[in-house]
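Note that one protein chain of the assembly has been removed; the remaining protein chains are unaltered in position.
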Amino acid sequence: MTASVAETPMAAPPSRSRAIGVALGSLLLLVLPALATDRYLETATRGLIASLFALAFNLLWRHCRLLSFGHAAYFGAGMFATIHAMRAAEAGSLDLPLPLMPLMGLLAGAVLGLVCGALATIRTGTYFAMITLAISELVHSFGPQFGSLFGGESGLSAMRMPWAGFAFGDARQVYVLVLAWALAGAAALWLFGMTPLGRTAFAVGENETRLRFLGMRTHAVKTATFCASAAASGLAGALLAVANENVDYSIFGGGASAAPVMHTFIGGAGTFLGPVLGAVLLTGFGSIVGQATRLWLLYQGIFFVLVVMLAPGGLAGLVAAGLRRSADGQAAKALRATALVLAGALLVTCAVVFAGETLSEVLSDAYSAARATTGMRFPPVERLGLAYSPLSLPLWAAAAAAFLGGVLLLRRAMRP
Amino acid sequence: MPEPVLDVAGLEAGYGHSRILRGVDLTVGPGEIVGLVGRNGSGRSTALKAMVGLLAPSGGSVRLGGREMAGRPAHAVVRAGLAYVPEDRQPFVNLTVAENLRLGLQPGPGRRWRVDEMFEFFPRLRERARTRAGVLSGGEQQMLALARSLLGGPRVILVDEPTEGLAPLIVARLVEVLRTVAAAGIGILLVEQRLTIVLDLATRIAVLGHGRVVHEGPPGDLRGDSAVTQRWLAVSGH
Amino acid sequence: APGTCRAAAQTNEPLRIATIETLSGPGSGVNRLYSIGTRQGVAMLNAAGGFNGRPIEFREYDAQGTTSVAAERFRAAAADGIHIFVHGGSSAIAGQLIEDLRRHNMRNPARRMIFLNTGAEALELTGEKCNAFHFRLTTNAEIRVRALVAAMRAQGALGSRVVSINQNYSWGRDMEGAITAAAAAGGYEVVERILHDTNRIQDFSPFAARIAAARPSAVITGNWGNDLALLLRAVSAAGLRISFGTCFLDLPGSLSAAGDAAVGYYQAEVFNPIAFGAEGETMMEEYRARAGTFPSTSEVKAVLSMQFLGKALASLPPGTGPDTTRIAAALVAAQLRLPIGEMAIRAEDRQLIQPLVVSHVVKGSRYPIDGTDMGFEPVGVVPGPEAVNPVQASCRLERPA
Amino acid sequence: MTATLELKGVVKRFGPAEIIRGVDLRVLRGERHALIGPNGAGKSTLFHLVSGHLRLSGGEIRLGGTRLDGRSPAAIARLGLARSFQITSIFGGMSVFENLRLAVLARRRRATVAWRLASAMTDAAEEAVARAEAVRLRPRLDTPAADLAYAEQRALELALTLALDPGVVLLDEPTAGMSAEEAAATVDLIRRTTEGRTLLVVEHDMDIVFRLCDRISVLVNGRVVATDAPAAIASNPDVRTAYLGDAVDA
Partner (left out) sequence: MDYFVISLLNGVVYGLLLFMVSSGLTLVFGMMGVLNFAHGSFYMIGAYAGYAIARVTGFWPAMVLAPVVVALIGAAVERWLLEPVHRHGHAQELLLTFGLVFVIEELAKLLFGPFAVDNPMPAELARPALQVGDIAFPAFKAFIGVVAAAMFAGLFALLRLTRAGLVVRAAVHRPDMVSALGHDVSRVFMLVFALGAGLAGLAGAVAGVFYPVSPNMAHELGVIVFVVVVVGGLGSLPGALVASLLIGLSTTFAVGIDATLGDGLRTLGLAWTMGGIFDVRLSSMSGAIPFFLMLLILLLRPSGLLGERA
């Protein structure tokens, strides 16, 4: 990935097409409730929250080149703070309308972020990553201990209280609430990048020593950025709390910290909206593919690895490159590249899915049952809507060929 | 003129979309010191990088003792006897001076130098042998870089601005060293800003401009206020 | 959107049952079993004619190991018009689901849902969280301990000095509480109480040393998974010969991990094929014919739960649609006769009252598990009323309207 | 005359090795002072000490009366003492313009403002452009600093330092790696831009030193062996043997 941010030429798509993209995106988000069923609104809500979280995470990376593997701590802090507030409201001891509840998460994230940030940003690079990891692990290990604070492993739950005629009972109203906050959060993060502080933070990532000799207190700058990132994470957490009406300490676990990392680098850390792309993609993946096959984690992992290898700029990086090309009047080239990518991706997917599903079928209990009943050593596999022998050489050969071919195509496509 | 060891023809290279070299032709014979000069940003460093394979040439050929080097990985090119001293010295900051030198030590095709010969050249290095190279002074690093590459036993050595940051006495020393090296039959391609030094050392001088060698000839051509200097270097007379 | 707009269930609507379990990622191994078992159980119900003339629809939702995804899946299930959802895998997720259930039923009185809990044992689920539409068709810490203590004492395997070692979260604390509470009845003294953090400890030998230092006659633990396996291995490695009372030794992976160390250890469970006699055998064989392997206890529990549900459904007058309120009522009234006794719901907190088999590990068992040659040999049955814990004061059911 | 920058008995040890061995140095207000000496004499180290990059092992450093030693680099920079680096040190991923605007904002204490957009601070932008102009980088404004040629990078380095409008400027080999022409230009540039400022510069090119500076101090093995006017230094026999050789003819 290039060491530059959207403001510097190489990573960003041409501003016009970016503007168009953003406009279309927001429009889609706004009309979604009218189109989608509750189920998909659910997923969309998750996507929004994950996107905000990923953006928050990437604020640190894109500017200060600080890679945090413990952002779950701030996300979780936001969730718990909000749940506690909601419970208080439910009990009548706090008079804060639901739409303002996320502020609690924001606050909690900011406070915790300020403390931990001041601590973690003493160091940079790998050390920093490790510190953040340690902090979140610590918080996690506190989880089971303080019943009143974390509510044990079944956690705390609250109920969205009606406000101004909104019951917040159904997915739509929740979606709209989340959407509003998510957009606000994203906008804030975008603007942060353009404030002097944001630019200075970026300089920290570039050359911290030099910055000191320009008279800057770099530690303060890093802490401030960390704090901002944590606050936004807390906000994201708050939104999830509002959507789930429940939280437990498992949110502090490694999985929650891994999500924004995956989202950001699949989507593309070099461009502001990259993480959103990744978050939306993987959230959809998780709830759709995740329903369809147990192997979705495997597929997701492979996907991630391939992206890191073949498209260091992430998917957004590819898109941006394509747009830039077509802007440079090389539309044909761009189209060709796109076609290559799609074709390659398709081939690889087919190969991987075939191999994965066949294997999992052959190794499953049901299959050994079929063995017992049919008496064959390798009875035909019924997967992906067709029945075939798991040993059929041609099929495997085809799969292997598809995989290699696909990877080669992708390689070709990525070359400038 | 003897059969050249290094023979560069039509070398092209650049970064991303910007083409810096548009076909550079150069030869260096054994024991010959060739000066490569040009304005800042004219592409001299780029040329050296492309020759040694640190920057993949997009065209042209680099022959070392008749064998094609273009397109081969740097370590192969160097093993074949083409040494390189970068303009920013690139010491291995986390290793000691001694370790830096030990890394350079290779059974190359050219003359085998010994470490204490290097210490003869630059006594300062012997004093600092045990210190981490990262904390060396600018000049010390410069000496280290040259010594390190010589130990690889090269037939031709590409040197990028060796006198930068050296005290006058050391500069004099360096000039001596380069002469000794050349005397040992090793070809030297010298990129140097201080024209006086190039004129003093080089047997031939090539001028780089517009990504090509725009002039080549004996030092005489560039002495005084010659047309060449006016046009390609624009040095207000020395 | 089905979840919200549709009015009360039409009678011609099929009954929809779903499991919300962790099917992928860490923990999926054990949790999937509940889903598999439920699937088989539903299949059996359908084989027996389904519900008012229509086959029962079955779905699986993957909670992916986290409560927040579980919550999302719950809403998906609601949107898909699921009437009854089943979960057994984790108390944490159960805790989330029971809250989701409470809120959903409050918001959609017309489309209340039922939660059949086939394996989550945290006391609070029938305590302060208890809910009229949540049925705990399994045991809890107190029940397990009461049964263990009764049977182990009868075997003379309990002695007078008992060590309690448990994981430091609500389940483990429930266990510690139960072990302490049962001391009088069991005629022993709790000489050491250990709570350790959950699924983090790599080396249990320090705990073995602590146990040894306490010179106990028996150890009772609610540990499961690695925490159980590692504990047992460490104890045997330290050369301690103490009888153990356990709860989850029969989960796949545990016995193999524990190795021969486990021989002679006790275990209190709902099901044991040998104790169930001929019926148990047919159950096992029938299941293997369907699923390819002998069922794990988790699967059997799920199957039994479905059979219990079957009883309840059968008791409804023909022509009643999938009206969850009436089904809930039927569940409260239902009874299922097992070879070892009666299964019935206690109305006050929706806790299942059922007899427990206490067994111990033997080599060369008729039903070996985990590819070892070890299995569980029954040593006694504790009748339901004797085993079941008193209703917790914290449980206040708001009766369904 | 008053000394702006004053070093008294400054010592620096690295483990056993004593690199700076009691340096006394007085840099007078408004003068252009050169620091020359053999490689490894300790010139850069001395710079590091003054600018707060390294901690003193002994002695004291004053800037117009206030103690510098013990302060952080940032604090010292804010006291009005700026330095450039011998090894070029710039913000490679940022455009030339952003490099300069950053320095300008830093000087104006606006670099950590979080409630206004940087683009809204037009005056800072204008100044940045002006400063780019001053070092002939105007045409390269939008080029990422990493892609500049070496000499251009040096120029940017200098501009960054000067953008702080420091009272005292420390320059470590400002013309290193430049062609004679570039060097000459840079010297003029330094002259112009450091008008009225105090200047302490390390330089190996004697022509430049003699052209640029009012006074010269010679550092050998961590000690100042001579401080005097150029001519005197050039004819000082010790200096010739220790450093100059016959590089210049007095």
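Letters A, B, C and D mark the chains in the order given here, with residues in each chain numbered from 1 onward.
By our rule, contacts are C-beta pairs under 8 Å (C-beta built on N, C-alpha and C of every residue); 3 or more make two chains touch, one makes a residue touch a chain.
Everything numeric in this text was worked out from a predicted model, so none of it was measured.
Put simply, the missing chain touches A, B, C once the whole complex is considered.
The hidden chain makes contact, of the residues C:51, C:171, C:188 or C:207, with C:207.
Of the listed residues B:35, B:57 or B:108, the one in contact with the hidden chain in the full complex is B:108. The missing chain, though absent from the display, is touched by one residue of B:149, B:163, B:193 or B:229; that residue is B:149. Within the set C:41, C:252 or C:310, the residue that contacts the chain not displayed is C:252. Remark: the residues of chain B touching the chain excluded from display are 52, 54, 73-75, 78-79, 84, 86, 90, 92-95, 99-100, 102-104, 106, 108, 148-149, 152.
On the side of chain A, touch with the chain left out of the figure occurs at residues 1, 65, 67, 119, 122-123, 126-127, 129-131, 133-135, 137-138, 141-142, 145-146, 149, 254, 258, 261-262, 265, 295, 297-298, 300-302, 304-305, 308-309, 312, 356, 359-360, 363.
Counting over the whole complex, chain C has residues 26, 28-30, 32, 168, 194-197, 199-203, 205-210, 212-213, 226, 229-230, 233, 237-240, 252-253, 256-257, 259, 370-372 touching the chain that is not drawn.
The rule is short, and it goes like this: only the chains that are shown with their structure count from here on.
If you take chain B and chain D together, no chain is in touch with both. When you average the Cα atoms of each chain and compare centres, the chain farthest from chain A turns out to be B. The most centrally placed chain, judged by C-alpha centroids, is A. A separation of 35 Å divides the Cα centre of chain A from that of chain C. A straight line joining the Cα centres of chain A and chain D is 46 Å long. Taken as a graph of touching chains, this assembly forms an open line, each chain in contact only with its neighbours along the path. Contacting chain pairs in the structure are A-C, A-D, B-D.
By the touch criterion given at the top, residues 1-4, 23-25, 28, 32, 36, 61-62, 64-69, 71-72, 75-76, 78-80, 91-92, 94-96, 99-100, 103, 106-107, 122, 124-125, 129, 168-171, 197-198, 200, 288-293 of chain C touch chain A in their complex. For chain B in complex with chain D, the residues that touch the partner chain are 15, 39-41, 45, 87-88, 124, 128, 131, 135-140, 142-143, 161, 164-172, 193-195, 233-236, 238.
The touching residues of chain D, when paired with chain B in their complex, are 14, 17, 36-41, 43-44, 86-87, 147, 149-152, 173, 176-184, 204, 206, 242-245, 247-248.
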